[in-house]
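Structure first, then comments.
Removed from the display is one protein chain of the complex; every other protein chain stays in position.
This part shows subunit A:
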Amino acid sequence: MAGVQVSNVSRSFGAHKALDDVSIDFADGGFYALLGPSGSGKTTLLRQIAGFDFPDSGRIAIGGESVERVPVEKRRIGMVFQNYALFPNMSVADNVAFGLSVRGEAKAVIAAEVQRALDLVQLGKLGSRRPHQLSGGQRQRVALARAIVTKPRVLLLDEPLGALDKALRVDMQIELKRIQREIGITTIFVTHDQEEALTMSDRIGILRDGRLVQEGPPEEIYDSPKSEFAATFLGDANILRGDTTGTGIRLPDGTAIAAGAGATLAAGAKASCAVRPERIRIATNAGSADQTNGNMLRGQVSKRIFAGNNSTYFVERDGQTLKVIVQNTGIERLAEGQDVMLSWSPESTVLIAAN
């Protein structure tokens, strides 16, 4: 087991900069998510760490040892592929045994290790099956068992749950987390699913256009995003733009918004504030609004989407649509077209430098 250090790694394909000076420190035993839209470079970064591709510049170290020019077969990593990539001509047990077998381990050792790995992923009795006889979730488990049976230094997962349906995906998220804790392996997980990143990982790295946008624990990124992109890509956010006053911003119509979190900026520059939809209170008029909240905006409900336990209100103000999520407490439901007062606290407001 070992940590992974990625330092100033760049990689171009022709004129396209797939990775641009990316540095991340993956601590030993942690569960990391690399999150980003398609084309953000997250899979390219994973392939550099795996050793399928080498960086143009920069350094990659696994357990303190430089590996950026070591090919994948010598890196002692375990990898789970998006489509599982199980060997169709081999049984489940032979699939899992492959890594030990190419290494020339003794037959008895292989058999015992394979059984242990299959037991760990709860497929102990299916060793003699062929991959095509398994369900999607079972194939996923075989792929995982195959990747960890060789005791790799780091486990790499490339959108491993993407091909599963929603219910199974949630099961596998829990399962994956359990197995990762049990063997304590450093795990790097590529996903474009923000919910998956939030629920599973200890830390998240958000990538965009080949650059690392922000890195940190899920709560930190969610509560204090450092860019509009991070705010809107990880979770939902309302973005208000204006000129900074140092402790907040002034909107074009003169309304002041106080921000209790985020960057410290010199007054006068362009800046924006991010507010999560669930942090905003919605009231029918100024009188019933919570005055202690500090930030207030008047608007008009344009649309309501009922989702059972909550409702999302789309509120128009000054040419912008704001999103507000309200828990369904059964007390009050607002009609479309109704004038409302929105309020939220400065602590829920993150000041972000204009990008």
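By definition in this document, a residue touches a chain if its C-beta (ideal position, glycine included) is under 8 Å from a C-beta of that chain, and two chains touch if they have at least 3 such contacts; residues count from 1.
Rule of thumb we're sticking to: contacts and distances are computed from a predicted model.
As stated in its UniProt record, the chain not included in the shown complex is "Spermidine/putrescine transport system permease protein", which appears among "Probable inorganic carbon transporter subunit DabA", "Cytochrome c-type biogenesis protein CcmF", "Transmembrane protein (Alph_Pro_TM)" or "Spermidine/putrescine transport system permease protein". Of the options A:L19, A:I60 or A:I77, the residue whose C-beta touches the omitted chain is A:I77.
Contact with the undisplayed chain is limited, among A:G64, A:P88 or A:G330, to A:P88.
Residues touching the missing chain, restricted to subunit A, are 50, 52, 71-74, 76-79, 81-83, 85-89, 98-99, 102-103, 130, 132, 146-147, 150, 156 (touch as defined at the top).
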